[in-house]
Structures are given as structure tokens and as C-alpha cells.
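Missing here is one protein chain; the remaining ones are kept as they sit in the complex.
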Amino acid sequence: MLMEKIAELFIILILVSVVLNVSSPFIKFAIKLYSFQSLMLALYILIGAVHFNSINLYGSFVITVIFKVILIPYFLFKTLKRVKMDKEIDMYIGIPEAVVFAGSLTLLSNLIAQKIVTAGITFGAFVFTISLATFLIGAMLMITRKTLFSQIIGFLTIDNAIFLAANSITHGMPLLVELGVLFDLFVSILILSILILNLKRSAAA
Amino acid sequence: MYELVLILPAVALIFSVFTDVLLMSYLQLIISTFVFLTVVAISLSFHAITVFFGGLFFVDYINLVILITVSILELFVAFYSFGYVRTEIKHGLSKRKFKFYYFWKNLFIFSMMASIMSNNLGIYWTGLEATTLATALLVSFNRTKESFEATWKYVIMCSVGIAIGLFAIVILYFTTSQVYGESMKSLSFINIIQAGSELDKNFLMLAFILALVGFGTKVGFAPMHNWLPDAHSQGPSPVSALLSGVLLNTALLGILRFYQINASAGIYYPRYFLIGFGFLTILVSALSIIKQKDYKRLFAFSSMENMGLIALGFGVGGIAVVGSLFQILFHALNKGALFLSSGNVLAVTHERKIDKIRSLSKHFPVTGLMLLFGVMGISGMPPFAMFLGEIYIMFGVFKTNIWFGFLVFLLLIFIFAGLFSKILKMYIGVKDGENGQQNENKADSGTRKGKQNKGEKEIHPFMLYVPLILLLISSILLFYMPSPFLHIVKSASAEFGGKIIF
Amino acid sequence: MTKILPASFEVHINDMTYNYNIQHIGIGIFQFVIIILLSPFFAGFIHKLKQRARGQKGISIFQFYINFNKLLKKEIVLSKDATFVSNIAPYIVLVSYLVVLLMLPAFYRYSLLGISSDVILVAYTFALSTFFMTLYAMDQGSAFGGLGASREWFLTVLSEPSLIFVFISLAIYTKNGRITGIFYFIQKEVSNTFLSGAHSNAISIAIPFLLFVSLFIVSISENARIPIDNPETHLELTMFHEANILEASGKHLGIFEYGSYVKLTVFLTLMSLILFPYMAVNIYQVPSALAVYFLKMMILCVFIAGVEIFNPKMRIFRVPNILSVAFILSLIAMILSIRGF
Partner (left out) sequence: MNTKYNGIYRYFFGCLSILIPAFFIALSFYDFKQEFIIKSALLSFSFKFDPLSVFFVIFISALSVFISIFSIKYGDKYDKKPSLFFYSFFFVVSMIILVISNDILTFLIFWELMSIFSFLLVIYEGNEESRKAGFLYFLMTHIGTVLITASFIMLYLKTSSLSFDYYKGTAGVIIIAIAILGFSIKAGIMPFHTWLPYAHPVAPANISAIMSGIMVNMAIYGILKFLFIFSSGGGAFLGIALLTLGALSALLGIMYAMVQKDIKKLLAFSTIENMGIIFMGMGVSYWAKIENFKSLEYLAMLAVLLHIINHGLSKSSLFMGSGLIDKYAHTRNMERLGGLSKKMKQLSVLFLIGVMSISALPPLNGFLSEWYLYISLIGSVFTGNLYMVYFSVIAIALLSLSGAAAGAAFTKLFGITFLGKPRTVNAENAVEPHIIERIGLALPVLLCVFIGIYPYQIISALNAVMFYLTGGTVSVNPLSAVQIIHARSFSLYAPGLIAIAFAAVLLILFFYLRAFSANKKRIFETWSCGLDEKNSKAQYSGSGFSSSIMKVFSSFYSSVSEINFEKDVKKYFRLKSVYTEEINDIFEKYLYIPIGKLYLKLSDIFNVLANSENINVSLGYLFLSLIVCFVIYIFIIR
């Protein structure tokens, strides 16, 4: 019971970090938030692992921490340093509106979750709501922000949302698959970083 | 034998790291030929679904069709690359860059093969994402601002799309794990199909929708298509050929797998989604194609159209499935020919704009004619095999609804008009301008950047013959289709409830 | 309107079979020759009438015979640019009129070519003559030739449909496609109505009247008479027909002139047949039929002369107005004759 409450806390923190991300124009902060958010996700997985005592989930926890909490933020920071750009200035909608929008997306995802989960499925509407909301807010981030970094952050947020869903509705994907997924994610971040550098260079030229 | 299809590209991948480019181009020829021969051997001896590598990979009739397509196109692209590398190096590109080219290309082929043959949906996903990543740096091969932008768009959109696809797999996994428990087995396609009727239908539908939108992004369905014209037009031409000809089909395979699973559970709604997206894609392509200014973008839109048509074919079912399966192969051949011959023009002129290229009939007689014939082929005209695919699909569409059939035909006419007007302008057009003499000069400087009298002779003969042979094969296939292939298509279409007439 | 013809449209008039016997051929040749001989006379007669009406003394009625004879005696002056067309065109023009004449049952039912005297053939034979006349005009490379050819075709394009319509209306009205058959039918109906007093549905006064008016307008345009053309001037602004044969001389001019007389006669004959068809069916009726024919022709000549006297020549682009009247009249006639079923 307690574990469930703690898990819920972690989940809520994920959502909070995403909303914070929406409200902040600073990219460095956003990367830190992402790292934090991934950590929450990892901890949530860890609770699951302890609860079900599943090796699979332990493994999942470890690789999540390695890739999402450490490696990806590290590379993003490195890229950011080379690009020398910290503040998001190009947005289609202002921050206050975006936050209100994020709130309403959360409401919407709650609505959808209620609608879907009526079928009496084992996992809770709560987790699904949060994961859907994270997904939608991530999408919103990608749509409304013009800077390349924000898009990466949005993409990573979406990815986290899917991971959250994957680890809540099931007890994690098979480890091999999860490893592959995370590795792909990592490589894609690498490639995106390279692209950012190149784009910056070609724009300067 | 089956393992070879995966191992050989991996070997090529390893070689490409160590060997010199020119040597690598020979090695690539050999390896691609062997891959092709292996696939031929597989298709000649193929009887039933075969599993290998501990159940992680399998070959059935459906992915065998795509496998054949990939191996044929890969073979030709290898031959083309042989000439391409030499021509570009002669024009001053560094060898190191081409080493890089071979590395990423082989990685791309490897991950695509893995993706196609994967039994496990997780591996399918991983492979598909890997293809995105492997081709990303190929798309930005030219290192121009446009190519980086295109790559950015490509990676971001496809990654998001495939992430949504992952969501679909998660939900599917959740559904199947109710039957098989949480293990690799729940992701194994063969097992899922077997348990089809026991699965929760709501979640299967949800998974299908997510997969459709997610993988559909990679297929290039409208309105998620925006990355496609940019990415396909920016890469080196052999890569564009592969992207357009086979990668799209690989992504489509994912949707088809979900479709099959739904069908095995007795859910038939997905076909309307396929029809809808297919039609929308054709519509978008039809209305955009006339406004394109870049000839490779033109072909990219045509790929979209054909993907739409294939999806439409699978959606309407029946005879059209056969058409769609044919179309997968024929489109690859034809589109390969188009991209490769446009690569010839690009390699000499370094000009992507349609307006800058004129009078190909004079400077590029063979290439120009191939482009012209390619456009005819891609629009489904005999003597090219796509005629067969298209007419099969249209049989199915007309069977669904006559007026819908006419609508699709109308859009196809628009697409043909767009493609054809541009290509014909390039083939024999004269540059717009005030008077003739000035035109000539402008055209010369525009087309050849001051290099006088340089046309088709500039390029390696392989680059000329490969598209020609592709078109020839396409033409021969209309009149004579090898019976093993026919058998494979027949059996594959039977899995979707299709049947072959004639 | 109902379908009265169940499965085919055949219309039988029993005595339309042609068996050429010596009598038919003989009288046919006689008819042919006498109309050829008479035709300059009719033209001269109209000319004379016009001149008299204007208060002039005028030429002799037989002046055109003299002219023709004189022209035959003269030498031909050919243009340097003339080709073979100039040498054959005059003959073909005249011959095509003569062939039409061969088909016409002017006063004897069995004309020589009566078996093949199809109305459309007649109309297209006229077109053949126009074709060659205009080619002749263009052959010499003179400025007026082209002008004449252009105007001639302008008139033909406008009047040919009317002519064909008149013919086809007649054909539909009488349910017969041959000129010989058409006029024999009218003759029979008229005689039935007037002589035996039998009431016939088929006969109508309105249709022949409309067709007569229409044919009259067409004749005026085809034969280059006032108010459409003035055959007596050689003023370039007014020339239609004359411009075509401006370069002709000697024998060629003679043939062309004679051709125009024959054409006029053909049209007058056609009108006379619509006006009051009276054709001999055997050798004993021939004299009376000939007399009636001659009388009718005289009346028509007076009529034509009257029209020519009382009308000024029109501007060229007013011609379509009057020709369209002819066309519409023949169209009405055709509709009426369909109603007659």
C-alpha cells in the first residue's frame, strides 16, 4: 500500500517536471528536469521491481538510470555547451498560455483514460492519465517550440511517457527489447546532437 | 541459409570499417550478389514459415516478398554505387566520405533485413529505428544546410512516429502477455497470430491505430509525410532509391503485421483506416506534385502516392492485395530506376532544380529516356510491370465502390500530369526567357556550370546500365513472371484473403 | 407524332422502277439537249426584261448565243502562272452542271440519269463545280481570283445547307430521295387533288411554298443575281462570281458563261417543278409538258427580273441575314413535312 503511494508520488513528480518544463524557457533547466524526470521513472520501475521482485524490472531500472539519467543528459549538456545557446526564445504560444494548455491536456487525458479504462483492465486509470498527459504535453512542447533542443526534450518526454506506460501496464518489456529501445534512443540523441552542431555550423557559414 | 541474409550484411558492415573504398566497392558487389542469390535460393525452396536464430527471426510469404524486393534493389544499388563512387571521386569527393557511405549503407541494409525478418516485434521496432538512424547521416551526406535540415526533420519525425509505434507494441505486449505471460513469447509474431482470437479486441484496435500512425509516419502516409520529400530528395541517389523503394515497405510491414493480428482476432475495422490513409496520401500527393521544383522531390511524392496505393490495396482487400504485393516489388524496381537515373543527372550537373535542367535529350539521351520511361512505368503504363499492380489494385477499389475508383483514378491522373509535365520539360524543354540565343547560353551555363560538352560521357557506365536493366526487368516482369515468385505472392495474398485472377 | 414505320423506314412508291427503253432514252436526250439549248435564252430573256424595265433598249434576247459563239472563236490567253487546273476546271464546272441537268425531269418524268438522281448528289455536284471554279480563280495568282474564290465559298457555305435542306425537306415530304420521284409524287398529289377532287392529307400548299421561297433565295445567291451579286459589273468591291472567271478568256470564258446559264436554268427548272409540277409520262404528253415548262420558266424569269430591278445590291456581310432566312424557312418546311407523317 505504502509502495503504491510512493509510486504515485513518483508519477506525480514526472508530471510536475513536465509542467515545469513547459513553464521554463531555459534549456539547461529543461535537461536537468529531464534527468530528474527519468530518475523518477527509474525509481518507479525500482518500486515495481521490489514489489514484484522481478529481475526484468531490476534490469530495466539499471539501464534506465544509465541511459536516461546519466548518458543522455550528459551528451545534451555537452552539445549545449558547444552550441552556446541556453534560452528558448522562439515559441508559437507564450509560457502562460502553454501552461494553461498543459493543464487542459491533463484534464483531457484523464477523460480519455476514464473512457478507455472502463473496460475493467488491471492497470489504474491514474498511471494511464499521467502517462497520456506526459505524452500530450511532450507533443505540445514539440509543436510549440521552435528551438531544436526543445524538440529533443519534447521527444524525450514522449519517450518517457511511453516507458511509463510500458512499465505500468506491464511489468516492463523483455530486457532485450528494452535494451534495444534505449540504445536506439541514445544513438538518436547522439545523431541529433551531431545534427545540431552541423546545423549551427552551416547556419553560421 | 536463412541466417546468411543477416550475416552477410553484417560482414559487409565490418569490412566497410577496415577496407579501402575502391576495394570495398568490389566487396560490396560480391556480398550483395550473395545476398541476392541467398534470397533467390530461399524463395526457390520456400515451403512454409521458417524460424531461425532461436525464434527471433522468421521468414513467411509476406516478408519474403519484401525480402526479395530489398535484395534485388540492393544488388542494383551496389552496382550503381560502384560507378557512383568512382564518378564522384573523379569529381573530387574524398574517399573517406565514401567509406562512411558504405558503412552507413551496410548498417542500414543490415538493420532493414533484421527488421523485415524479425519475428519479435521488439526487434522489428529496434531495427526500424536503427534504419532511421543509419540513414540519417546518409541523408545529410552532402553536408549542406538543406540536407541537415532535412535530416533533422527526418530523424525527429520518424523517431516520434516510431515512438508511437513503440506505444502500440507496448499495448500489444500487454494484451498478449495475458495469454503468454510476460516473456519474449508475447512479442513473437507467430505466437500472437496463433492466439489471435483470445486477445482483447479493444486493445488490439488501439494498438493498431497507434501502429498505423506511428509506423505510418515512416511509411510516409499523409499528413505525417512532411519529412519524406525532403529526406528522399537530399540523400545521394542510390540511398534515395533504397529509401523510397524498400524502406517505406519495411515500415509498412509493421502496419501489416498489426493488421494481420487484428484480422486473426476477427477485427476488420482496420481496413477502413488503411483505405483512409491510403486515399489521403494519394490525395496529398496529387495536389502537391505539380508545385514541386526539385526533381527528386517529385519522385518522393510519387513514392508517397504508391505507398498510398499499396495501403489502399491492402485496405480494400481481395484481388487488390495481390496488386499491392506486386506493387511492392515493381514500385521498388521502377522507383529505383527513376532515382538512379536522376542520380546520373545530378552527378554531372549538381543541380536539383527542375527549372535549371533542360534538353536532357541532347546531353543525356539515355538517362533522359530512362526518366521518361520511368515516369510512364511509375504511372502504371505497360510495358512496365506496375501496370499489373495498379490494375489489380484498381480492380479491388472498383469492387468496393465504382465512384471511389473513379476518384482514385482522377488523382492518379493528376499525379501523372504533375510528374510527366516536369520530366518532359527536363527532357526536351527549352528554358524560359526572352529570346532564343540568350536561352541557349543560360541553359548551358545553368545546366553544366561552364563545363562544356559534358554530359552522359562523364559518368561511369554502370550508372547508365543499372537503371536501364531495372526498367528492363520491370518490363519483362509484365510479360513473364517467374513462377516461384508468383507462388510466393499468391500465398502471401492468401493470408490477407486475396486471390490471383487470370 | 408516332412511329409509323415499325422496323425500317422504307417507303414504297411502286412505279419508281427504272427500265430504260428506247423511248425514255430518246426523250431523255431530247429533254437534255433542248434545255441546254434553251438556257442562254432564259438568261438573255431576264437580261432583256431588266434592261427594258430600266428604260434601256437592251440587247437581243439571243445575244448570249452570239456571245458564246464569238468566244469560242477567240484565242485563249492563259496566265504564265496557270497550271493544269486552268485547263480542266472550265470543263468540269460545265460538266457538273450538265450532269445535274441530266438528272432533272424538266418536262419528262424519265430523265436520263433519273435512276441516280439523288438530291444530295445534286447538291454536292454543285459543290464540285464551285470547287473547280474557285480553284480556277486562284490558279492565275491574280488579286481578284482569290477574292472571288473566298466570296464564292462564303456564299456556298451559307447557301449549301439551305439547298440541302430544301432538297431533304422535299425528300421527306414526298418520302422519296430522287428528284424524279419527288416531283412525280407532287405532280400526282396535285392532280389527285385538283382533277379528281380527292382529298389528300399528304398534299399541302404551305410546304412547297416555303420551299419555293427558300429555293428562290438560294438560287439568287447561287446564280450571282442582284441583290446578292451583280453579274453585270466588274467592280472589284461588288464581284462575286465574276471575280472567279476574271482571268478566263476565249473558249474558257465561253464555257464558264455557258455554265452559268445552265446553272440558272437548272435552278429555274427546280423552282418551276416545285411551283407546278407537270411532267410528261409518255411521248404524247411531251409537247404539252414542254409548253407548260416553257411558260413556267418565262414566269419565273419575269419574277427574277422583277426582284433584280426592285432591289439594290447588298453589302456582303448582310448576305448571311437573307440566307439565314432561307435556311430557317427550309428548316420550318422540313419540320412541317415531318409533322405530315
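Residue numbering begins at 1 within each chain, and the chains themselves are lettered A, B and C in the order written.
Heads up, the rule we're going with is that a residue touches a chain if its C-beta (ideal position, glycine included) is under 8 Å from a C-beta of that chain, and two chains touch if they have at least 3 such contacts.
Worth saying up front: this structure is predicted, and the values here are computed from it rather than measured.
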Give me the visible chains that the unshown chain touches, in label order.
A, B, C
Given that one chain is not shown, which residue among C:63, C:142, C:192 or C:285 touches it?
C:142
Have a look at C:63, C:79 or C:285 and name the one touching the chain we're not showing.
C:79
Can you say which of C:27, C:46, C:99 or C:224 touches the chain missing from this structure?
C:99
Which residue numbers on chain C touch the omitted chain?
1-5, 7-14, 16-17, 72-85, 91-92, 94-96, 98-99, 102, 112-113, 115-116, 118-121, 123-125, 127-128, 130-131, 134-135, 137-143, 145-147, 149-151, 153-154, 156-158, 160-161, 164-165, 168, 171-172, 175-178, 181, 247, 250-251, 254-255, 316-317, 320, 327, 331, 334-335, 338, 341
Contact residues on chain B toward the hidden chain run 152-153, 156-157, 160-161, 164, 202, 205-206, 209-210, 212-213, 217, 222-224, 226-227, 229, 269, 273, 284, 287-291, 359, 361-362, 376, 379, 381-383, 387-388, 391, 394-395, 398-399, 402, 405-406, 409, 412-414, 416-417, 420-421, 424-425, 427-430, 478-483, 486, 500-502
Missing-partner contacts on chain A, residue numbers:
92, 112, 115-116, 136, 139, 142-146, 151
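The working rule: only the chains that are shown with their structure count from here on.
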Among line, ring, star, complete and other, which one matches the pattern of chain touches?
other
So, comparing C-alpha centroids, which chain is the farthest one from chain A?
C
Name the most central chain, where centre means the mean of Cα atoms.
B
Distance between the CA centroids of chain A and chain C (whole Å) is 99
Taking each chain's centre as its mean C-alpha position, how far apart are chain A and chain B in Å?
32
Mind pulling the chain A residues that touch 2 or more other chains?
none
Can you name the residues of chain A that touch chain B in the complex?
56, 116, 119, 121, 135, 139, 142, 148, 151-152, 155, 158-159, 162, 165-166, 169-174, 176-177, 180-181, 183-184, 187-188, 191-192, 194-195, 198-199, 202-203
Okay, in this complex, where on chain B does chain A touch?
120, 122-123, 125-126, 129-130, 132-133, 136-137, 140, 143-145, 148-149, 151-152, 155-156, 159-160, 163-164, 166-167, 169-171, 173-174, 177, 182-184, 187, 200, 202-203, 206
